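Below: one structure in structure tokens.
One chain of protein is taken out of this complex; the other chains stay put.
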Amino acid sequence: MSIFEQRESEIRGYCRVYPVVFDKAENARQTDENGKEYVDFFAGAGVLNFGHNNERMKKAMIDYIQSNGVLHSLDLHTTAKRRFMERFTKVILEPRNMPHKMQFMGPTGTNAVEAALKIARRATGRREIVAFSHGFHGMTLGALACTSNQAFRGAAGIPLEHVRHLPFGCETKCGDCKLGCGIERLDELRAAYEDGSSGLLPPAAFLVEPVQAEGGVNVASKAWLQALSKLAKDVGAVLIFDDIQAGCGRTGSYFSFDDMGVDPDIVCLAKGIGGIGTPLAMNLVKPEIDKHWSPGEHTGTFRGQGLSFVAGTEALSYFENDELMQDVTRKTATMREAVDPLGDRYTSIQVRGKGMMIGIDVGSGEKAKAIVSKCFEKGLLVSACGSGGRVVKLIPPLTIPDSDLKFGLDTLVETTHQVMEAA
Amino acid sequence: MSIFEQRESEIRGYCRVYPVVFDKAENARQTDENGKEYVDFFAGAGVLNFGHNNERMKKAMIDYIQSNGVLHSLDLHTTAKRRFMERFTKVILEPRNMPHKMQFMGPTGTNAVEAALKIARRATGRREIVAFSHGFHGMTLGALACTSNQAFRGAAGIPLEHVRHLPFGCETKCGDCKLGCGIERLDELRAAYEDGSSGLLPPAAFLVEPVQAEGGVNVASKAWLQALSKLAKDVGAVLIFDDIQAGCGRTGSYFSFDDMGVDPDIVCLAKGIGGIGTPLAMNLVKPEIDKHWSPGEHTGTFRGQGLSFVAGTEALSYFENDELMQDVTRKTATMREAVDPLGDRYTSIQVRGKGMMIGIDVGSGEKAKAIVSKCFEKGLLVSACGSGGRVVKLIPPLTIPDSDLKFGLDTLVETTHQVMEAA
Amino acid sequence: MSIFEQRESEIRGYCRVYPVVFDKAENARQTDENGKEYVDFFAGAGVLNFGHNNERMKKAMIDYIQSNGVLHSLDLHTTAKRRFMERFTKVILEPRNMPHKMQFMGPTGTNAVEAALKIARRATGRREIVAFSHGFHGMTLGALACTSNQAFRGAAGIPLEHVRHLPFGCETKCGDCKLGCGIERLDELRAAYEDGSSGLLPPAAFLVEPVQAEGGVNVASKAWLQALSKLAKDVGAVLIFDDIQAGCGRTGSYFSFDDMGVDPDIVCLAKGIGGIGTPLAMNLVKPEIDKHWSPGEHTGTFRGQGLSFVAGTEALSYFENDELMQDVTRKTATMREAVDPLGDRYTSIQVRGKGMMIGIDVGSGEKAKAIVSKCFEKGLLVSACGSGGRVVKLIPPLTIPDSDLKFGLDTLVETTHQVMEAA
Partner (left out) sequence: MSIFEQRESEIRGYCRVYPVVFDKAENARQTDENGKEYVDFFAGAGVLNFGHNNERMKKAMIDYIQSNGVLHSLDLHTTAKRRFMERFTKVILEPRNMPHKMQFMGPTGTNAVEAALKIARRATGRREIVAFSHGFHGMTLGALACTSNQAFRGAAGIPLEHVRHLPFGCETKCGDCKLGCGIERLDELRAAYEDGSSGLLPPAAFLVEPVQAEGGVNVASKAWLQALSKLAKDVGAVLIFDDIQAGCGRTGSYFSFDDMGVDPDIVCLAKGIGGIGTPLAMNLVKPEIDKHWSPGEHTGTFRGQGLSFVAGTEALSYFENDELMQDVTRKTATMREAVDPLGDRYTSIQVRGKGMMIGIDVGSGEKAKAIVSKCFEKGLLVSACGSGGRVVKLIPPLTIPDSDLKFGLDTLVETTHQVMEAA
């Protein structure tokens, strides 16, 4: 029995899907301890936008370590943190006229969401959060109450309160979905908030992923997102965007909502922001909301790690010109060209996505599982998401070489045909 | 205006206490950007047990990065994770006959506590957690409900439920504390659980820090901890120890409770376990409890980071022999020799602690603040904790050179005299 | 200052609308202490279906008192209770093939609703109750959580949990209502219950008034009620009808839903069931749900009062033949003939209702208040209900003499014209 079987918690999950021991990794490839290579269309669940062991980041990190840079500092000021904040301000915030403040917290997405919920409740003096079907926001109790998947919610062991789930406003109707998303539902919600006998009160915040990743690669429609934004403003609620998986360049722009014409009050970031997988989480918070914090009210030991700032600063250099984003646009086209025909060929398949996050909804968790498993055997890492795990999600590093991208797409398409036709 | 004033959230805290920008760090010293050096009796809030930029860990990390080791892997198996788990099993668990499984989650203490609460509630089918006055367990809603400090609780914006706070069983009565800790309270609690009309039901778990750090350096009495342990067992509740700040060698043994004769069902670890400040959190969970998890029920992007395993594995080498722990015993004696007389001299001062975590309760938050501030000016980093911030907490790296320790103690004692006599 | 001003709580309400002291009452008339008579279109908020001081009931009560019948007995068996139960079974339940058990509790509607919620949660093992916008179910915390009016909810002082409010399915669209009622919402709800990532779980119960009284006289559409009934059955939820104000003959049949083709699991009754205003509350509960109770789990001192059984038994005699119900049909026509033209004449007026519960929605709380106040001056008691109090509600005793009915209708119509034209 391996040490993992002997001593690792039964909760271990992904390692059951890819039952090997990985040893090395470089850009879009991982190598297991037996030397077998895999092309990585999974990218650490969206963390590794710039590839495994990105050379520029490696160099910067090694230099930093060798020079005895501050590795751990809670929320003290460090020169590494200053460099990151200055770069982020110049490269990301100023070009967008975003006045937001940066808040660092425990370096996981769920901590970022928890902090956002707290300040939204504080700033409004209200309790309820509106979250959306198929949304994923984390595992700690505050964020979990906003996560919609019952498989996660059921683990809480206590009621998850003060959150109302409403249907998400998808760009395209997902298969035979009957949840009733759409702008008219927001109109009804507005009417309920205005009616003193509806049983509803205006919420503290609307928490939404502009592109739902774990929920099955569901892209919010622009019109719905704008209507939601207007509703939030009109009823005095905070608009929180969780861009943890879809942000940091994944969709062809830094934020997944850059082309949506909306102005969120809070943006939650994590995953890709640390650049190379070094943990970091950050909220962007409008000053008029941020000012409601008292110093130290939401602490965390690992707020703002030195190496995360160093690698994260390197990551920002990808956004100083549009080279990478143009490359993402080009690769997105390559990907859609390869997989869109699957949707044409099989009525039970729907292809959705934005930029280099693409979901292939094969209509059944079993089929998706078969595709993931067969791809793995062939040397391709992909994972499934969405209701019942029926969506195969493609999120390769944005820096993936064309040849690896081609191998991955060929493998995926071929495997999908095999599985669909075997059914 | 600096970038921090312009763009960092108002929530920033420690940087207001130490208003400089740190640039370099080595073992027990930090250097600000102007070249001023500080001896560090704060150690990143208990993370840096083995010093800033520990040489062995630096080397191992650089080697790992250069060899393209896997940096980010969710809960996939990696060779780095295997090395860590094997070493932890051999060095820590087996010598103690601990059958516990290791669970990795989002790399912050609060995530560890949230996971512990979930599995305790699942395993027992109960809801209530008993936590203790002056306890600190984190900022996310589940953990925050267990944290006792109202300054943190008030930020939740919603009621914090399903947790009952009871007085902590201190080894020594803290000043004029009237909370009524003691074993007789546990007897009454038992009576209440046995009485169907007490309004109380047996809890899912008791969550306790054997040594409360943030709460003011309160050491649980052995008898109380044993009585609590017996009560938990008798009423079918899970016994959870939060050893996040006091564990990993801080008190002169790997666990802060090694000499307590108790057998916790779950131990939460974080902070020091990553060795050099690289984020890592891990729960040790008895198999009969751990088996209640379904795969993937409590996920997290940054579960088990490569660099954290690498540095954390190096940290474990300090426990392969008793050299460091003997050194801690020696340095503890040095520290007590220096600061115990403060308690003798001033009736309003009480010195408490275990191993190299020592609290000097100066009876007032203002005095403690003055001490912290004057020490900072003199080149010593210490912080305050406890109710109203009235306890000056000394947690230097365990590896601190004797000269730095002496400087720090001299500075602290001198400053304390100054502040106490000025009053 | 009167004793009321000196010593009665500031919460007193209706007495501010009708600021006189009532002394006598007979059928549809009340007389104040100065001898002024009022025709009563209010009927004690729907309690006095059979008129004030109904002669048959008076006689029965006096006989009972004189013979030393048991007045107070908790839930002991008494001969009076037996007579009531036998009569109710024979006259109401058996003709409808209703297998329901009768449960008596504290003699208020809110206690009945609380008991219904408890047994629905027990029987299903679920927590959430679905209630509806504009619904009114009582003031104690369990029932209040189901009541939708924020003016009442706000008095709780704590969050009202475990209840989800959805739009009520009105027979006719109420003015410019945009809440989005309708069967399609139930379809979406079903889809949400079937989708493991909607964030919703099937509820313990749906709690609905077939005719909302306090909410503004909103009549559920038959199709919607049937769809709701089917949804409840399909998802394993208990269907609870709150017929407290609309039941006991008010709508032209004993239950307000007799013509709806639905089969509720639980029916909550109070108000009219005691006949003459003597407090009584009773739930009708299907045996397969009722069996989940343990003896004495939901107690109450005044369960089943002797005088309430005596007067209530007399009330049942009105349903042994169809004389009264035919009279109600005739009077309903008289009422609609009088008030329907108001809806034709004024675009801002909508007339709604079922049987002898009629609401005149005048579109504004101020106008309704003016109508109520002017009617009172002219000797007619009516009250306002609905969102912002904009609906004038007509609920005269079913036994009202034709002349009093005519006086009331003439007065109301004339006053409405005055108020509408003054605007």
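Should a chain be cited, it is by its letter among A, B and C, assigned in written order, with residues numbered from 1 in that chain.
Operating definition for what follows: a contact is a pair of C-beta atoms (placed from the backbone, for glycine too) under 8 Å apart; a residue touches a chain by one contact, two chains touch by 3 or more.
Since the model is a prediction, treat every value here as computed from it, not as a measurement.
Residue C:79 is the one among C:79, C:326, C:403 or C:418 that touches the chain missing from this view. When the omitted chain is restored, the residue from C:140, C:221, C:334 or C:348 that touches it is C:140.
When the whole complex is considered, the residue among B:58, B:87, B:134 or B:367 that touches the unshown chain is B:134. Those residues of chain C that touch the chain absent from the view are 2-4, 6-16, 18-26, 30, 33, 44-48, 52-53, 58, 61-62, 65-79, 82, 85-86, 89, 93, 101-111, 114-115, 117-118, 120-122, 127, 138-143, 145, 151-152, 154-158, 161-162, 204, 270-271, 276-279, 283, 285, 290-291, 293-302, 305-307. Mapped onto chain A, the footprint of the missing chain covers residues 158-159. The set of chain B residues touching the chain not shown comprises 127, 131-135, 147-151, 153, 159, 161-165, 167, 177-180, 184-185, 187-188, 190-192, 195-201, 215-216, 386-388.
Note that only the chains that are shown with their structure count from here on.
One inter-chain figure worth recording: chain A and chain C are separated by 50 Å, centre to centre, where each centre is the mean of the chain's CA atoms. With each centre defined as the average position of its C-alpha atoms, the distance from chain A to chain B rounds to 30 Å.
Averaged C-alpha coordinates put the centre of chain B at 59 Å from the centre of chain C. Counting partner chains per residue, chain C has residues 159 touching two or more of them.
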